[in-house]
Every structure is written in structure tokens, then in C-alpha cells.
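Below, a portion of the complex is reproduced, with chain positions unchanged.
So that you can tell them apart, the chains are marked A and B in the order they are listed, and the count of residues begins at 1 in each.
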């Protein structure tokens, strides 16, 4: 089965997720610049989540690029990933509107953690179909980033109840780790 | 006529339907975890509807895969299906916000029932165009699932007025029946 529609559907869902977050940047009441001040934490949360969804789109793009074809299991593993990512806008809003209070900052890590798990599951489902010697399997190698991210989320979630800024710093750290696109797959593709 | 744009448009509409449902997961007031409690039924409704739209996308993907080309009648049968699916978010919200009260739980079954009928009609329209011996017609065979689902919805809708949890259980049951992607078409394709 071709992968075209899986890519198109994922692009559509990710494009909507990344864009509906901006709907929460609600028009401030009042017409002077001071009216924008309460929007600052909402804006910062938006920037962080925009980068996260951008990273997922980017890596999804690279992963599917190295995938010759898809089956039913891959379609569902992909929907599972999109499900957790679809919760990112709601978590972003809650964190932003409460100015990085402990519980919302902790909860923000939950869809990120589950999406990291879902991404790993999708990778495994693709490798299971195309074999341990497939292009993707080779490109992944040790997958340090993929193993490190969930650990950092698991530290960040409880840490948010102690000091929310620690959780925030860890979320930014994971984003920075991933911001560099996955050169492993680009390299593996170039060497074929 | 090519089927590319029908697939692209359907992907777009389904991607939007599946994503706007999350807009109802409205940011709770208050910044502690207890503020999330009233969201639980809304969240559960969202999960169920996400799975339903995922099933439709999946089966739509498989069905169109087995369809060589489309005509005007197929375009309209497809829009008819998308119409009923577009009502799922509103029905989901009403059910979730009223914590599975009888009338909203009954009403949730109506777009599902009509979408099942519309899907059957779309199948028939495709088979009518490509013949009883076409790949899709063979793959469908007896179509047990397609016949069982509307019956279960027709039981669930009145049952919701007696005991809403019976309707809820039946909706979950239909989802489980379909969750397995349509291997009939995958098999028929593999055997060609």
C-alpha cells in the first residue's frame, strides 16, 4: 500500500494542530500595548509548542521518507501518534493561561511523553514490517535522542510540582536536542 | 476522472474533523489538577470519536485504494459521507459536556448511523461503476461488519433513554469490531 495518503493526512492534522494553537492568542481587550502583557506567557507557550510540532513534522517527514510502504498496523500507530499530539494545544493553553503554574506545567509534559512513546512505537512498527536491515533500522542505530527524551520528560513532570521553571527548562532542553534535524537518516540515504 | 483530489479533499475534511474536536477540550479554570475532573467525560468522548474518525479514514483509504477511478455520483456519495461525519464533533461535545446523559448519548448514535449508511451507499456507488467483479466487490464479500454496525446503532439509540451506559458500551463495541483494519481488501489486493 502506498504511503501518500498517510503523509497527506498526517500533514493535514499537524498543520491544523500547529495553527489552532494560535487561536488561543485571543485578541486582548484594550487598545494599548499594555493590553498585550498577559499574553506573554501564552505567546511563549505557543512558541515552544510550535517548535515541538515542527520537530515532529520534520522527523515524521524523514522517517516516512525512509519507509517504502505502509500497512494497517502502521496506519494505526500513526493515528496513535497524532492523537497525543492533538492534545498539545489544550495542554499549551492551560500552561500559558496559568502563567506556568505547577500542575499545568507538569501536565504539559504528559502529551509530550506519550507522543515520544507513540513515535517510538511507530518506528518499531515500521522496522517490524521492513526488517532490521532496512534503511530506517540502519539509520536509527542507537537512537540516543529517542531514548533520552522520555527520561527528561519523566524528570520534568514531577519536578514541575517543586519548581515549575525546572520543568520548563527541561522541555526547552529536549526541544533544543531535537531541533537539529535527524541527520542519521539523511546520511543513510546519501550513502545508498 | 482521477481519484487524487477526492482523496485529498476527504483527507483534508477528515483531518479537520478529527482535530476540531479537541477545541472542545476547553482550558479548565483554575490551576490545580482537580480543575481537570469535569473534563474527564469530554476527554473520553473525544477518544471514542477520534477512534471512529480514524476508522473511517482507514477504511476510506482502503476502499479508494481498490477504486480505479471516480465519477460525479461517487464525488457526491463521498460528500454525503463527509456531511454526516462532520456532525460527529458537535454530537461528541453534547454527549461529553452532559456527562453521558440519555438524550445526548442517544443523539451521538445518529451521525454514526447515518455515516454507516452513507459509507454503504458510497461502496455501492463505486461497485455500481466498476462492476460486480471489480476488486472492491470481491473484497467486500458478505460485508458482515458493514451489516452489523447499523443494527448495533439502532439498538443503542433507544437503549440510551433506558440506560445510557448500554448505548455507550455498544458504541465502544462497534469501534472495537472495526478497529482491525479491513484485511479483506488487503488480502484481495495481495492476491492479484
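What to note about this one:
Everything below uses one rule, namely that a residue touches a chain if its C-beta (ideal position, glycine included) is under 8 Å from a C-beta of that chain, and two chains touch if they have at least 3 such contacts.
Worth saying up front: this structure is predicted, and the values here are computed from it rather than measured.
This structure file shows 2 copies of a single chain, while the whole complex it describes contains 4 copies.
Rule of thumb we're sticking to: only the chains that are shown with their structure count from here on.
Chains compared, chain A against chain B: the Cα-based superposition rotates one onto the other by 90 degrees, nearest 5.
Our note on geometry: chain A versus chain B, Cα centroid distance of 26 Å, whole angstroms. Residues of chain A that touch chain B in their complex: 1-2, 5-6, 8-9, 12-13, 15-17, 20, 23-24, 71-72, 75-76, 79, 82-83, 86-87, 89-90, 93-94, 97-98, 101-104, 107. By the touch criterion given at the top, residues 7-8, 11-12, 14-16, 18-20, 22-23, 25-28, 31-33, 35-36, 47, 50, 54, 57-58, 61, 65, 179-183, 186, 189 of chain B touch chain A in their complex.
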